[in-house]
Every structure is written in structure tokens, then in C-alpha cells.
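Heads up, one of the protein chains got dropped from this complex, but the rest are sitting where they should.
Right, chain A next:
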Amino acid sequence: MTALPLAARRSRRLPKLPKRMILPAVLLALLIVTPFAAPLLTPYDPVQISVRDRLAAPSWEHWLGQDEFGRDRLARVLYGGQVSLTVAFVATSIACVIGTLFGLIGAYFRGPFEFVTTRLADVVLCFPPILLALLVVTLFGPGADTLVAVLSILYFPAFARIAFSEALRVSALDFVEASRALGTPSHRIVLKTILPNIAGPVSVQYSLTAAAAITIESGLSFLGLGVVPPAPSWGQMIRGARAFMNQDPLGILIPCVALTLTIYAINFFCDRLRDTLDPKGNAGGKDVTSVPAPGRAPVQEEADVIASVRDLRLELRHPKGAVDVIEDVSLTLRANQCTALVGESGSGKSLTSLAIMGLLPGAIRQADGALHLRRKQGGMVDLGALGPKALEDVRGNDVAMIFQEPMTSLNPIHKVGAQMVEAILSHRKMPRAEARSRAIALLELVGINEAARRFDGYPHEMSGGMRQRVMIAMALTCEPRLLIADEPTTALDVTIQAEIIELLQKLRQDYADGLSLLFISHNLGIVSEIADRVVVMYSGQVVEEGPAQQVLTDPHHPYTRALMESMPSAHADLHSARGDRLQAISGTPPLPDARPSGCSFRDRCPMALPACAEARPPLFASADGSRAARCIRAPEAQEAA
């Protein structure tokens, strides 16, 4: 779809520090720097005892008052923060480096390394964290060093697991294989290729772990297993103030507020970091379906017209203004007819079909044009005039769609039959048993052997060809008059593809009272086998249309001709060994926001004239009105024929 590259391009061109990261980064930096600036902020020593001033209230000398030993609380909370933060960040850093290293090595070299990484992590994860901490502290005695050791051991498995699973995913990508094929040494692949690509999730894990480490450090110090008194730490402060909670609530409040603020700042930072690193978080435009806009004029159509699209214009909403992705597309779909929509990726063929289904992505808006569909009861309805509820009723009942990848459209955890029965019951009120026999009859109709047995099978038990047959059966549950097939055979092997094409051909003849088929494909060979009419799209416009055999034997538009010429199957006489070249079309199709002036195809067209740059050409109809081409030279071609 045309919308995707644009959105993707925007999301990846990130500045160094995105706007949304500024606030959390500043907040976090402030909270980390402040404790270490303690000597500048307070003249007092955090361990200096003054029994005379015990539990003194805040004053000009001692802003936060004094604690149970008369020590300055501001000094204690600041110096305590030094200890708490140092322990947390040093431990997290050690855990991060060791864990990531384990994960990377385990995932890249597999075999025994994988075993060691995963099992070691499992062993550590088996211990309840506090129990493990108690064990280590009992063995080595309390103190900041021991705390760092405990926390590192506690947290490295989390890093090992994240790094392992991410590195496993990245290692399977072709670019890592390409590096191996180049003979790049393993350590270089791991550090220069895999590590940068897993940095995102690992850094998020780092911030989460640091926050957790601060909490655990405070907890252990509170239990007397962490920092040894009188050295300050936030846990120590809570422990000391607990005894005087009733007389002096401020004492316990101060370290708690410090803890809460720090953890909040870290989590805030994590959340934003995760959003920033996740490309999906930036895509913008939620995937809500938009309802077609009401059409301008009511149309009178002949009785065999199943659907009509008039002057459809779709725009992609964009911060810099709307871009037309589809311009002036008109289609007439008739009963018992197969219309093929042909074009390369980005030509707008899928968007056109989604508009007929009322399933446009949220970022795309129908700016102009009208969509009409014949309902089974006979009348034409304006899709734009229907509410969401009525549209839902139309989908499935009057028009259905099948897609390229059948597996993504079938729910993998439900049995095939159950999914079909649900589809039938959602549109028709009938007893379950009747729905079941209907579903089995449909499976037989689409050529599935042992339909009753397959009815109770799961989608993953079927081959790709069989799943596509099931999708067709599901699309036919409510006997729609129009079936839209979006590249239904592209993911299938050629022998299976031939079977599916044959099935669609058979259905058109046998099924109910005539099925209109809108067949979307980039493959002109398939189109010539199945289609009655062909509509060729290029860069969001219809450039040529007409009876399939005429268009494909004598194309009038230079693009159609070039497309056919560039297919190797059309040139059985050419061979690379003899130095023959295929007639490729130079350049690439323009993006919707960068179409050339005048004719969209002119900068790739071998027959372009200066006049082609002046105005966008209209569709020139042939003398008998059966064909049309959007090219100022089309009348020449029509004459010659």
C-alpha cells in the first residue's frame, strides 16, 4: 500500500534526541546529579551526631530537620542517594554487560553456548530474589560491595534472556547471513551488526532494572543487610525513622519521597524510551476503518452492474498536507464477469478494492467520488450513505474478500469448521446443525477432499493451497454477488496456483446466480487466463482498460506495453548467454507526492512527447467505447488497430 512507505520513512528519520525524550531525560539527569552535588548543597556531614538536636524540626540551618541522632536529614538524604544510586547503577551495568554478552554468545554460536546461557539464567531465576540476597549477604557479610554483587547476580539473567531472544531474531535475518558469507569474523558480526540491532530492548531493560535495583537496595538496607550504619542510604533512613514514625512522620517521608521520585523518573524515562525506539509507536494514524463519504449524484445503472466506482479520489493525510494516492478511478463490475485490476506495488490497486469494502486504513480519506453496490434485494446502494452497522451487513452478505496470505486471515487457535460456522451464524439466523452442514457443503464446493474430516481440523494442519480454498469457502458463506480477490495466488506454488485459478473459474460459472469477480494481481499471465476485462493502474490512476484479450494482445498505453515487454515469459527467444537484454522500464514508479507534471508515466515512457508534461491526460475512449487509455497518443494507437 502506498501509505506505508511514507509513514515508515517519517518514523525512521528521527533526530538525535526526540522532543518527547527531553522532559524525562532532564528530570532523570537532575535526580541523578543532585545527590552527587551534595557537598555544594549542604555543609553538613551526614554522619555527624548531635544528640542535643535529635528530631529537631526543619529550620534555616537544617532545611529538612534532624534525625533521631541529630544528623542533618538533607545531608543524609543526599549522601544516601549517592550510595543508593551508585549501588543500583553499578550493579545494573555489570548485570547488563555480563547478561548481554551471555545472550549474544548463546544466540550466535548456539550449541553448548546456548545451553549454558539459558540454563544458567534458569538456575538463577529459580531462586526467590530476596532469598538469594539473604544467602549471599549471610555468606559475605553486609556492605555496599556485597549489595552490588547480589544485585548483579540477581539481574543478569533478565539481560541474558532479552539479549538471547533478540539476538536470535536478528541472527536469522539475511543481512547477518550476508556478513557470514562475506567471511566477516564472528566477533565483528556479533559486536558491529547484532549488538546495535538489539540495543533498543536492552536499553529499555537497563532502565527498568535500575529502578528495581534501587528498590531492592533500599529493602535490603532496611532489613539491615545492605549498607552498614552509620553510612547513609535511603533504606537505612527508613529503618532509622521507623521507630519514631508517630512523633516525627517527616523522618520517614523524606527517604520515601526520594525513592518514589527517582523510580518515577526512571520509569517515565523507560516508557518514553520504549515508545521512541519502537517504530510502530511513531507511525501515527490509528488503524480505524473510515466510512466512505456520501456520493454526489445518484446513478442509474444497468441491471447487470453489481458495483460501480465513480471518480474515486483517496487522499493520504499527512502533516504537510494531503497527498492524492488515488485519482479519478472509475470501475464498473458486472455480474458473471471477472475484472482484473493490474499494477505494480504502490499503484493503488489494493486501496481501490479496500474502498469498495469500506475498509480503508485510518490515514486514508475518501476525498471525492461515489461507490455503489447492488444489494441482493436488487437495489443499488450508495456505500457512503450507509452507517457502520449497515456497512458491516453489506460486507460478507453482498461483497466478500480473500487475501494473499490465507494464514493471516484464519484464526490459528480455532478449528476451521468452527470459524466457518461463526461466519455463517453472524449473518444468518439458523440452527447450528444446519450451519454445520452448510459449511461442509461449502468446503466440498471449493474442492476440499474429505470435507467432514477437514471441518474438525486446524488451519495449521492444512497446506497453503488448501487454506486458500477454505478462505474462498468462508467468503462464499453468505452468497455474495461480488468477490474481491487480492493477489490470492501470489504466495502459492505454481502448480497450486493453477488449481486455485481453475477453482475461481469454476465458481464463476456454477455458483449461485453469477459471481462478479474483482481479481487483483501483478501477474499479467494469470490475468490473461482469468479476466474478461482488464483495468491497468499506474501511480494511483487507471491508465488503460478494456476487454482482457484485446488489451493484452494490443495494448494502447505505453505502460501496459512496457509491462508486457519486460516479462521474460513473453520472450522465449531471448537468452542472457547470447547477450540479449529484456526491455526494462527505466526508473521506478513515482511516490504519490512526487508525481511528474502532466502524465505520471512520462519520465519513464519511451514514447513521451514534450506535450506530455503539460496536462494530465484524460482517458481517451476508443471508437466503439469498449476500451480506453490515458495517453495523448492513444488515439494514434486506436487508429492503427
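The rule is simple: a residue touches a chain if its C-beta (ideal position, glycine included) is under 8 Å from a C-beta of that chain, and two chains touch if they have at least 3 such contacts; residues count from 1.
One rule holds in what follows: contacts and distances are computed from a predicted model.
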| item | value |
| --- | --- |
| The complex's invisible chain, by UniProt name, from "RsbT antagonist protein RsbS", "Phosphonate C-P lyase system protein PhnL", "Heterodisulfide reductase subunit A" or "Peptide ABC transporter ATP-binding protein" | "Peptide ABC transporter ATP-binding protein" |
| Of A:179, A:203, A:267 or A:330, the residue in touch with the unshown chain | A:179 |
| Option from A:27, A:56, A:390 or A:498 whose C-beta touches the chain left out | A:498 |
| Selected from A:75, A:190, A:241 or A:564 as touching the chain missing from the view | A:564 |
| Residue among A:579, A:610 or A:625 touching the omitted chain | A:579 |
| Touch residues of chain A, complete complex, unshown partner | 8-9, 12, 173-175, 177-185, 188, 192-193, 196-197, 344-345, 463, 465-466, 493-499, 501, 522-526, 528-529, 552-553, 562-564, 566-572, 574-577, 579-586, 588-589 |
